[in-house]
Structure formats: structure tokens, C-alpha cells
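A single protein chain has been omitted; all remaining protein chains appear in their positions.
In this document, chain identifiers A, B and C correspond to the written order of the chains, with residue numbering beginning at 1 in each.
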Amino acid sequence: MFLKKIKSEGLSHNSYFIGSENEAVVIDPRRDCQVFIDIAQQEEMTIKAIFETHRNEDYVIGSIELAQRTGAEIYHGSKLDFKYGQALEDGQEFFFGKLKLTAIETPGHTDESMSYTLADMDTSEKPIMVFTGDTLFVGDVGRTDLYGPNEAPRLAEELFDSIFNKLLPLGDEVIIYPAHGAGSVCGGDISQREESTLGIERTLNPVLQKKREEFIKHKVSEHHSRPTYFLKMEHYNLEGPPIFYNLPIPRPLKPKACWEQMKQGAIVVDTRKPPAFGGAHIKDSISIWLERIPSYAGWILPYDKPILLVLEDKNYLENAVRLLYRLGYDNITGYLVGGIEGWYKQSLPVEHFGLLSVHELKRRLNQENSLFLLDVREENDWEQGHIPGSVNIFSGYLQNRIKELPKDRPIVVICKVGNRASLGASILSQAGFKEVHNVLGGIIAWKNAGYKITKL
Amino acid sequence: MFLKKIKSEGLSHNSYFIGSENEAVVIDPRRDCQVFIDIAQQEEMTIKAIFETHRNEDYVIGSIELAQRTGAEIYHGSKLDFKYGQALEDGQEFFFGKLKLTAIETPGHTDESMSYTLADMDTSEKPIMVFTGDTLFVGDVGRTDLYGPNEAPRLAEELFDSIFNKLLPLGDEVIIYPAHGAGSVCGGDISQREESTLGIERTLNPVLQKKREEFIKHKVSEHHSRPTYFLKMEHYNLEGPPIFYNLPIPRPLKPKACWEQMKQGAIVVDTRKPPAFGGAHIKDSISIWLERIPSYAGWILPYDKPILLVLEDKNYLENAVRLLYRLGYDNITGYLVGGIEGWYKQSLPVEHFGLLSVHELKRRLNQENSLFLLDVREENDWEQGHIPGSVNIFSGYLQNRIKELPKDRPIVVICKVGNRASLGASILSQAGFKEVHNVLGGIIAWKNAGYKITKL
Amino acid sequence: MFLKKIKSEGLSHNSYFIGSENEAVVIDPRRDCQVFIDIAQQEEMTIKAIFETHRNEDYVIGSIELAQRTGAEIYHGSKLDFKYGQALEDGQEFFFGKLKLTAIETPGHTDESMSYTLADMDTSEKPIMVFTGDTLFVGDVGRTDLYGPNEAPRLAEELFDSIFNKLLPLGDEVIIYPAHGAGSVCGGDISQREESTLGIERTLNPVLQKKREEFIKHKVSEHHSRPTYFLKMEHYNLEGPPIFYNLPIPRPLKPKACWEQMKQGAIVVDTRKPPAFGGAHIKDSISIWLERIPSYAGWILPYDKPILLVLEDKNYLENAVRLLYRLGYDNITGYLVGGIEGWYKQSLPVEHFGLLSVHELKRRLNQENSLFLLDVREENDWEQGHIPGSVNIFSGYLQNRIKELPKDRPIVVICKVGNRASLGASILSQAGFKEVHNVLGGIIAWKNAGYKITKL
Partner (left out) sequence: MFLKKIKSEGLSHNSYFIGSENEAVVIDPRRDCQVFIDIAQQEEMTIKAIFETHRNEDYVIGSIELAQRTGAEIYHGSKLDFKYGQALEDGQEFFFGKLKLTAIETPGHTDESMSYTLADMDTSEKPIMVFTGDTLFVGDVGRTDLYGPNEAPRLAEELFDSIFNKLLPLGDEVIIYPAHGAGSVCGGDISQREESTLGIERTLNPVLQKKREEFIKHKVSEHHSRPTYFLKMEHYNLEGPPIFYNLPIPRPLKPKACWEQMKQGAIVVDTRKPPAFGGAHIKDSISIWLERIPSYAGWILPYDKPILLVLEDKNYLENAVRLLYRLGYDNITGYLVGGIEGWYKQSLPVEHFGLLSVHELKRRLNQENSLFLLDVREENDWEQGHIPGSVNIFSGYLQNRIKELPKDRPIVVICKVGNRASLGASILSQAGFKEVHNVLGGIIAWKNAGYKITKL
């Protein structure tokens, strides 16, 4: 038996490649699917089937391209009318090599959510592993808010039943393989640790310690962000996304060519880190640090305009493209040759932010009345602790709520560490706000410095 | 938490790298230890400690070099007087990052055998993983014959107690990480599957289904091979092996230079597969297929003579050297440039074997009385089924028992698939036997053809 | 300025990537063209143009796919009516970055053959390099026989004039970059050394030491092989080949599935080396050693039947597919899982060859009258020296001339080293010849042994 987890960093998403005796299946393949073909060749296996745990909302699934290139069949849950692939029945079995995969309906995260158990027939017919999709994570459970607040109680009940009546009874010894790890937008409190079993979760997962009513109440009261690109993903993952076979190839653009394209409406995304962006950036560019593309891009970037990239290092290009491609951005047409240095060597317009340490922020808050402190974290983070006097608008909503901000006061943007605040500050700057600052280290540094926090 | 298994193929040995928050430990590092340094750098971690599960007998451990290069401390069990490192007490705890590792004495495989549990303090103090060394494998348990037959019953008892009183009580949900996978000489029936938990083993491991007496009887009656190089390993792993920092660099030798060195006593090891070796090889060369170096080399190759290699592909050189280096062979001084083609282009002495399909063997056995059929598998394999009329001498003993064989009859060598038989045939050929054959596909093909097998 | 030679091993073909200041051109891109896209990304360049030196006859050119994926323009010589790209005038200039490329018509190898000079405008407008295509090689010149014997004298004259009147006058100091290196079927005597200048060639290239008449006579009298697949390449390279974007993905086939497909007409190509093939192979498989696929496959393999591969090592799969893909073979549907060992473990039909050392051959030639010695090298190699009594049929013609061979005599096949002979022997075996041998080391070993050679 061969089992490999394929992680998509940033999304904290896991695909799984499972094989035995030259036959393999893939669970939840990501869009850039060459990786599965490479593993199959390395292991001398044919991918016979692709199983989706549910219609994923946070990335474009690669099932169709992978199926086209390998001849595999695609399978889903039956409770959603997918435009491709085949619907599974609860309990349906699938044999490959010496393995048996069994489909289990585990609704709750979504109606069509499936889990898949795996038995090693060499040992026993008893399942020893379960692929839990977005139903059960290490240290947390799937979110139940995707159908809106009215449906949340029903979904929370179903999730409870799926976990307690269908998963946990498989046995304490069963190893779990969820669709997400820590950092995913699909679960608030997933553990940094990846290894777990049903027994560990049954006894140590905090959410599973709750009684049914308590569990439902907890789930219904949760706040999760729901990035705007989810709609696009849901559409793509229902209908099937465009197929490209290879990553898009953005062109290297000299600074002046880049500027010309900006004038024609191209969006410039600067993927450098906040200190570099704050230090110097192209006027009107948007700050999204490379590693946070999976988290922030889908809130902000349009699908219908060309996107140009500014990179710290040209070797980051492929990764930037890959991360955007997974979110359905196929419109990355160019990148700035020579990076920001290439730009400022041409004496083209450069802007800076104020970059404040928390100590500087403290001093200025003490001294300046006019300072407007904008906290761009999500609402429930803000509620759980913020700097007194700060106003909360989540960075994902900033473009729409920008009129609520005063144009005549210096604005200091703060978040948890400084990345979202850099994004927020870049949005303000683009909107014409003149004096904008980002707080390096954010609330974490503020707390580490021992400064005061208020709860709501 | 970061956990990575480092497999040494062929030995089927697992080292483990475990880290948390920039601190890491390594369990049973292999001799070519750069891999651990690379992981540490990739993960921004410092290796603080090295834990050995026991004095390994099947490879050279890399603890000392790794400790020298990283500053890590080395820890062992206390029941053997190691010449380096520190002895652990039962129950001793070690904290790194957010993890707690606890040493447990689990004698049985050897007296000083240790297991190590791991707790993720972020979740709970309860262990959720256990590194079982050679005490418990997936589907099997450690061997108890290393101290000889007199000690075997005592060790078997201790092993039973270690497993049933110290490991299994940790809980069904605890994930296990053993020192070996399928194919290791350290366990006869280890599962192809690598993932398991104590619960899975408790219920499905065939050996753990036995009662105490039955278990002991089973262990005492087992036959395992004990390659001659084990003595060297035991010496090295007690005293500390020579440190090289980099793999040895064998020289490319032109055919005539190779021949000269053979005349001076160099041993030529031909690492190509049996069909190629049988088709054409250097007179007096030894046939050990690259992938079986970990299994066969230690039975046959001396530590005090230069070893020269014949390779199918020059790109295999590093791997061949690495595999031999792990067994303590630092005397690999050269390899044949241009491979066997380079040799025969020079019109130097080439020899062939007869390569028989099982059908040809069947036909000849029917027709020729003089054929001597030599089965070079291990004794208990032979006992469990062999071709009627075959004589068993295990390939590892062949050099010493060669006088038992008739010099005036054609000898057909057979094993399970054809690799050990190729080795056996090469030993016979070197010893001056004239008409030697290897059976391609061995007993497996013989059975697949439906031909007759006898049991003892 | 950035210059990189991309070698296609086996074909001994060179593509060139030339760039300056974010703009690049490619000369003669091969079919698997991802390599050029990767270099362009690494160097932050856009490929603006693709220049073909001529309609290549020995491989599928990748111009169209590369142009589609990058937006580059394609340029050719004007003396052939290509179905894609643009025709160049003699002397036409193309500027990119700080470089100037100038097209020069250098007919002779073919009518439309072009060379391209390059000037580094930073230094001077004077050309300092020339890309000579198949017009001038290091140590040899292009072949002039592709239009048949009637046209050869005209082409030879034109080649002489192109070299002496158009290339050499560029100056001794000009560095040359030809389309082929040693081992190409496009030139008989190309040097092992790759670096040269017009001055080195003018003074040391043996062919350029000849006077005009002598040169023409020499060229007209040359014998070059003209593999049957050239027709396919000429068609593809005139019209444009099928576009795939990624290499074909052959399926891993278990032995029995492989056998089934053979019964349906699939051709099995065994890519292992001659000693391994001779030692054991699938009945009716064709022996083409991996590294000689570029030389031999195009003589033997059909385009309209599925091709299955036998590999020494599963890691060779991609390379085997790549080499065949460059020759236009898109019909590689599977490969044998587990290699030949997988096959014989199933007790499926295995065959052997006799593999003779030259000493054995000598002995048998002395003793056996019935031995038929078949030399499968090309005609002019045979003419220049062969074993007395040998009969010459070039391996590329063997399938068509097989009736000339005696079915009732043992046939010993010989070539230069043993690879083509293995191919030849496999063709005989497939055709039902019973006693077939391959001579390991071939004529080279025969000579090295000091045995007798006859010239015609």
C-alpha cells in the first residue's frame, strides 16, 4: 500500500494519492494536477478513480483535467447535481489493488459531503483509515455556515450526527486524513499537528467534548470569513473549470511596459513582504504577500482584468502563478522585470508607507489625537481583543466600506501581524488616502510589548 | 509539529525527524546523515538530541557524525555499555518545542531496546504517538534470536511483556512508528502498509493474537537469517564507527585498470540484474543486484579488500556507494568505466550463465538425470515448499559449504525470484564450477506455472 | 548576452536559446519545448522569434507549439513552401535586446538552408558568432544526398559555395554553433569536441582542406543512412506536427495485460542493453537500447500500432517516451510493470539469445561450417573492414530483406559494438529464426583481440 498526502500550502489543503499494486485513486486533486501524474509514474500506477469529498469552495478542483489525462473516473456525493462525474451511494465500495474504499455520506459541512474509509484487505476488511474531507479535522470540525444562518442549525445537527454516528463508531484506532490542516479558511482552530486518529479526536478534540446541543450552539455562533471568490469556486466546481494543461506564462515586462498596462486597467499585485512594500512600491499597487495569496487574493482581485505581479525574486514567479491559478485566476499576464529595483531605477513613481513599530504606535497614540486606528482583522478576532479606540473593518470589506473612513486624518492600519494591514493600507493608498501607516507585528507585537487590550 | 520519516530503502529502515518550534530530535539516524541536516535547515530547526532505539545490528548508525556536526546530544537505553552518548532512565522525559518525548524501556528484541512516546503538549500530555524501534512493527514484532537460542525464551517473554504491559496500554488511538518496514531482515512478516495504531495492531497483528505461551513458542521457533556483517555493525554501533563526512569517491577505472586491480585481489561486484549478469559478466565477478545490496552484500563481501563495482548505468554509482557505506563498506575504490560494454569492447574475458525459464528447467529435469538443483533460499523457506529433488544451501553459507557440491554435474541454482540464485551461481562460477545456471523467476514462477512443490 | 545550447542526446541535435535584455530567440526548438519556456522564465525573457535553419529531417521540430505558448513568430528560409511561419530574405536583420541576428542563405544541405550570424551591438556590428545549422559542423560539413543522387552534385557545389563564399569570409575569429554534434545521422565525422571557430574549421576541418572539385567528389561519393522515418519528419516539419502540450502518458501494464495487447498487434520495444536482452526477453519483442532509440527506432517502428515498452528501470520511462516523441511516435500506450522480472515471475514465455564474445565467435567460426555470419552495419562500414565470410545487410533493411537469410543455419549477428546486432537478432527471432546469436563488442572487440579483418 502506498499513501501520499499532497499539500497545497497557504490553502492548507490536502489531496491524497492512494495506491496498491499498480492501481491508484486520488482524493480531491488540486487544479495543477501534474503532481499526481508524476507520482503515478514514479509508483508505476494507473489512476483509476478520483473521489471528491464535496464541492470545494476554496479552490478550483482538478478532477476533470486529471481524468482527461489519465482516463480515471470521477465520483462525488449524490446530494448535489454535479455537471460531471458520477454520484455515489452511501456504502458504495470500490476495490483497487488490495484496498477497499467505502463511501460514507457525512453531511453537515455541505449536503453532499462524503467521507471515505479504507481497508487493507491484506490485513482485514475492517477500515483502518478514513478520509474525512471537511467533516472532521485534527482538533476541529468543518464549518456549517456556508448555506447562510438559516441553514446553519440544520447543518450543525447533521455534522454532529455524521461525526458521532458514522465516523467515531469506526473505532478509536482508525487514522484520520482530513482535507485541511492548520491555517485553512475552512476551519478556525485546526491543530498544527497533522497526525491523528478517531480515538485522539474523540478524547482530545475540544469540539467533540461538547454535548449535542452545545455542539450545535457552538457551530451556529461561529464566525468564519467567506471570501468573495467562493462564488466563483462553487460555480467552477459544479460545472467544471477551464482546462489549461500548463500554468499560464506571464510575460516579463519592463517598467515602462508595466506602467502602460496599468494605465489600460491592469491591476498590479505586489507579492513582497510588508516591510519591503512599505519601504517602496509602485503607486496604486496592491500588497498581497506571496504566502498569503491563498488567503487574501480571492477577496480583492478581479477575474476580468489583467493582473501584473511584482516579485521579491524572479524565482517566485511560478509559485505566485500557481497559487493564483488554484483560485481560478488565469488572467496573470505579466510581471515586472528586475522587480521594484527595476522600477525605481527608471525614476518611475514610487510610494512609501509609514511602517510603525508597536512602540512608535504607542507613542503616537499618546501624543496625537487625530490618529485614526483601523483594525482590519475579522470581526470576531477584533471582538476578542483590540487596541482601545480602534475601529474594525475587515480587509476583505475595505474596498466597499472605504467611505466610512476619514480622508483628513492619518490612518494607522493594524492586523494580527502586519500582512493584512499592508493589504489594507495599499487599498487606502490606492483610494487616495494620503497618510497611511502599517503596524509591523500588529496585535501580536502589541501584546508582547505588554500594551493594553480591550475586549468587547 | 513536524514529523518526517526517512526511509533507507533495501534495509527498510526508518529514521524519524521530529520537530516543533525550531527544535528537533532525530530517532535512529542513518550513517549518511546529511539528510537530517538538510531537513533541519529547511524547517529552521536545531537538532537538539538523537535517540537510539537500540544498538542496531543491520546498519551503521550515524549518531556520532550527526552529533559532531550539529551539537546534538546522543541518548540510548541503559542496559548496554555504549562507548558514546548518555544512558536514559525508564520514564525519562525530554521537552522540545511544544512536544514531550518519554523514554520507555521495552526490552525483548535486545536488552537495551527503548521505545519513545510523544505527546503534543498543545493538545494534552497524553502520548499520541510511539516510536517502537524493533519492538513492534506493523503486522509483526521484533526478532528475539540475536543473543542465540539459549536467550531466546527470555527475550521472547520480555518482548511480550514490553508490548502487552508497556505499549498496548498507551491506548488504541496511539499511532505507531517502527524502525522497520516490509522487507527488513529484522522482521519476517512486516506489512507492506506503513500506517498503523496500537489499536490496529492489538486487534489485527497476527502475533499479538497469541497468548503469552503461544507467543513465546512462536518466537523461539522462528528462523531468521543473521548475516555475517552483523558482528561488524554491533561493534561499530557500540564503539562508534569511522567518520567520513562525505561518501567515499570510487575512481572510474578503464577495463584494463580494473583487470589489474582484480589480479591484486580486488573483488568485483556486478550490480546489474540477473538477466544482464547471466548474459555477460566479468569472469570471477560477484552478482549482487543494486537493490539487494542491503540484503546480500553483508553476507559475502569482505571489509579488508578493495571493492570494484560494475554498474548498469553510471548514475547508479552514488546509490551503490551509499548502500554499501551504510553497511560499513568504506573500501569501494573504483568502478568500471563504460560498464560491461566497456569491458567486452576490449575483448577482455567475459562469461555467461545459462538462464533458464521455469519451463526450460522443467523440461531439463524431465530429461537429464545429472542436473543438480541447488536451492539457495533460507532454510525455512525451503522447508515450506521446494522443487522435489532440490538441495538447500542458503546463499549466505555457500562460500563455506561449496565442497558439498558436485563439480562434475551441471548445477541449476534457484531461489525465490532469481536474484540470490544469480549471486549463488556467481559464487559457484568463481569457485571453478563450469556449467552453472540461474532460474529466472525462481520458485514464484515455478508455482505460477503450476509445477509441483514438495514440503518437508 | 545570454546563450545556451540545448542538446537532444542521441539525435546529437542542438537547439539554441539566445537572449539579451529580456528578449530572446530560439533556433531550431525541439518538439518537447517546455525547456525553452523554463529558460525564458529563469532569465526573465520573452521569446520573440523562432528561427529554423532548415526543414529538419531527423526529428519533429517544436516551433508551432512554442510559438502558440509564447506568442513568438516563426521564421524559415524562403526556398521551401512551409505551411507555417514566415519566409526570410537573404541578409534580413532581426534585432532583440542588444543583439543583431542576420539571416544568410546557405543552401547545400537543403535548398532552404539558412545560417544566422549574431553581432553583439554593445561591442560592434561585426558578427562574432554564426549558427550554421546543417551547413558546417565541427570537423565535417552537412550531407548533400537528401534529394537523391541526381541532385547531389548540385547540392555539393552549393554547399561548397555557401561555406567558402558566405561563411568563411565572416572571419577566422567567428565562433560557430552548428545544429549537430558527434553521433548525428546528419554528418558522418563530426568531432567529439563542440567548441570551434571558422578559423579552426578553415585550417583543421579535413573536408575544408579539399579543393572545390575534390570537395564535390567527396560529397557525392559519401554514403549516409536515410532512415525510413525521415519521410514522416519531412511531412511534419513542412505541414506542422500534432500538438500535445505534454508528453504522452503510457500506462503501467501488468504482464498479462501486456501479453493481451501484444496479441492485438501491439509492438513491444525492449529498451534494455544487449546483455540483458540476450539473457532474457519477451518472445517477439524488438531490442532497441534506450540510448539508441534516436538512431534505430525510426527505421523499425510503425506509427500506426500501439508501442509497449520494457525498461531496465521504471525511472527511464520519461526518457524513453521523450526520445520516441521527438521522432513523432505518439502511440506509446503502455509499459511493462516490474520490467522483465515481472514478466518471468508470471512464467510467461521468455526467450534468450546466444551472446558470444569475440573469442567464442572465433572458435566457432574455426569449428563450424554452418555458421552464417551476418554483419548489420551500414554498407560503407562493412566495405571498410569486416570479418572474412560475413554477409552484409544493414539492420534498417533487415525486415525487408529477411528472405535472403537461411532458416536452417545458426545465424551470428555482428555490428560495431553489439547494439544494432541485438536489434538485428531480435528481428530475426521475431521472424522465426531459431538459432540466433549476438556478438558482444562486435567488430571493435574483434579488432582489439587482433583477429583478422578483410576490406572490400
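In this section, contacts are C-beta pairs under 8 Å (C-beta built on N, C-alpha and C of every residue); 3 or more make two chains touch, one makes a residue touch a chain.
Predicted, not measured: the structure shown is a model, and the values here were computed from it.
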Q: Determine which one of A:Glu312, A:Asp330, A:Glu379 or A:Glu435 touches the chain that has been left out.
A: A:Glu312
Q | Contact with the hidden chain (one of C:Glu9, C:Asp38, C:Asp90 or C:Glu195) | A | C:Glu195
Q: For the chain that's not shown, point to the residue among C:Gly171, C:Pro248, C:Gly385 or C:Pro410 touching it.
A: C:Gly171
(Q) Residue by residue, what part of chain B touches the chain that was omitted? (A) 22, 34, 37, 41-42, 44-46, 69-70, 245-246, 249, 251-252, 254, 314-315, 317-318, 337-338
Q. Hey, which chain C residues sit against the chain that's not shown?
A. 1, 3, 120, 122-124, 126, 128-129, 139, 171-175, 191-200, 202-204
Q. What residues on chain A make contact with the chain left out of this view?
A. 272-281, 312-313, 339-341, 344-347, 349-350, 352, 355, 357-359, 417-418, 440-442, 444-446, 448-449
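Here is the rule we go by: only the chains that are shown with their structure count from here on.
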**Q.** Dominant chain pairing [most C-beta pairs in contact]
**A.** B-C
Q: State, to the nearest whole Å, the distance from the C-alpha centre of chain B to the C-alpha centre of chain C.
A: 43
Q: For chain A and chain C, let me know how many angstrom lie between their CA-based centres, rounded off.
A: 49
Q: Mind pulling the residue numbers of chain A that touch at least two other chains?
A: none
